[in-house]
Structures are given as structure tokens and as C-alpha cells.
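One chain of protein is taken out of this complex; the other chains stay put.
Here is chain A:
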Amino acid sequence: MGQHPFDISYVFEYFIRLLPSLRITLYIVGSSIAFGLIVGLLVALPQLYRVPVLQRLARIYISFFRGTPILIQLFLFYYGLPELLKLIHIDVSKTPTLFFVILTYSLHSGAYISEVIRGAVTAVDRGQVEAAYAMGMNGYQAFIRIVMPQALAISIPVFANVVLGNLKDTSLAFTLGILEITGRAQTIGALSQRFIEIYLSLALLYFIICFVLERLFFRLERRLLRFEQSAEAEQRLRRVEGSIFGRATSAAKLRNKEARL
């Protein structure tokens, strides 16, 4: 508790002051999800195709990153990796801390993303691949043209979980001195002693980003899954939208839909 009485106006003031650091938070999230996608695919493939040794290694990798706290992983990579690299005479003492942070978060989300990919691909009906093979497609064509688009649509809700989780996990990067929004909030708090206000605005900031991301993923999912919408479901949806927003919007929606077709 600070020595000041609670004053809501500070919540807004601090909210504004946190905004510049948002860049770093989003930078960590963006790059670690991007690398995580590549790592995730590389780790999922040997499992999907049952490649003997790689399959085992992939499981170990996933178990490690899912089975240990991200905080410990951060410390292990930040303090451990330079020591390890010293053994083979590579000096990384001048490498910025942010590099280690992004590396850790990438590997961490990569483990989760590989499970998302594996689950989504397995969830695509076996008959789809058979139909592709039966018409003479090769394995690559069947995967790219038939399995992947469907797996992508299935995976969006779970993938959204990974991204939101990753966003909130970045709040631990301050332990290595990164001034992302949580790190920034702590310095502001320490200086002003207005802890409630600063953490309120911090919570508000996280919530807003998550909320926006949630909406975006939801729209993406609806868009990608439009082929699963049966005729009746679509009609029901139209009715609901019609009753909430009045006729105008639903008519506009309909026109949009026709235009797209």
C-alpha cells in the first residue's frame, strides 16, 4: 500500500504513460509467435509422419517446455546459454537481453503450437485424405490443398489461447530487466508509491489487448469456418442479427454476402 489515498485520475494518467512500452510487449509477442509457428510446424511434422528418432526428440522437447515454468526457462536461457556457448568459445555477453527473452518465448510457444498443429491435423477427417489420394493427388498436394486449410480453421480457438497466454507470460520478462508494460508499471509504482492505480491501469491495458485479440480471432474463425455453416444455422444467425441491430444491418450483411459470392 502506498501512502496516498486512492485517486482514479492517476489510473488514466498511468495508462497513457504505459502505452509507449506496449511496443516492446507486442514486439516480444509478435516475434515469438512467428518463430513459434515455424518451430511448432517443425516439431509437429515428425510426429504426424512418425519419423522414428525425431518423433522421440520432439516429445522430449514438448515435455520440457510444457513441464517447467516459463520463469525458470527464462533464467535458464539467460544465465545458462552464455555459459554453454562459452564452452565452444562463442561470446554472447554483448547480446541484448531481449534476444534471450524472445528465444525463450519462441521455444515455449513453439512447444504449445506444435501440439495445436498436431491436434488440428489429426482432427481432419481421414476420409478427406483418402478422397484426395483416390483422385490421384500426392501426399504434398493432399496436405497443402485439403488437410491444411481445414486444420487451420479447426485450430484457431486453441491457437488464440496460445497467443493470449503468451501475451500474459511476457509480463515475466521484467525479471530480466526488460521494460515492457509490466516492467514499466513496476518502475512507475516504485517511484510514485501509487500501486493500486498503476496495477489497475496495467490490468486494464492487458485486458483491452486481450479483448481485441479475442474479437479478431473470433472473426477469423468464423471466416475460416464459413464452409461449416449449414443453411439453417446461417438463417438463424441472420434472424438473431436482424432482431438485435434492426433490419438495416442484416440487409447490408446479406448484400455483402451476395457481393462476396
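The criterion applied here is as follows: a contact is a pair of C-beta atoms (placed from the backbone, for glycine too) under 8 Å apart; a residue touches a chain by one contact, two chains touch by 3 or more; residues count from 1.
Everything that follows uses one rule, which is that contacts and distances are computed from a predicted model.
The listed choices are "Aspartyl/glutamyl-tRNA(Asn/Gln) amidotransferase subunit C", "Amino acid ABC transporter ATP-binding protein", "Carbon starvation protein" or "Helix-turn-helix domain-containing protein"; the UniProt protein name belonging to the chain that is not shown reads "Amino acid ABC transporter ATP-binding protein". The chain that is not drawn here is touched, among residues A:41, A:71, A:137 or A:179, by A:137. Considering the whole complex, the residue from A:41, A:54 or A:146 that touches the absent chain is A:146. The missing chain lies against chain A, touching residues 125, 127-128, 130-138, 141, 145-146, 149-150, 153, 226-231, 261.
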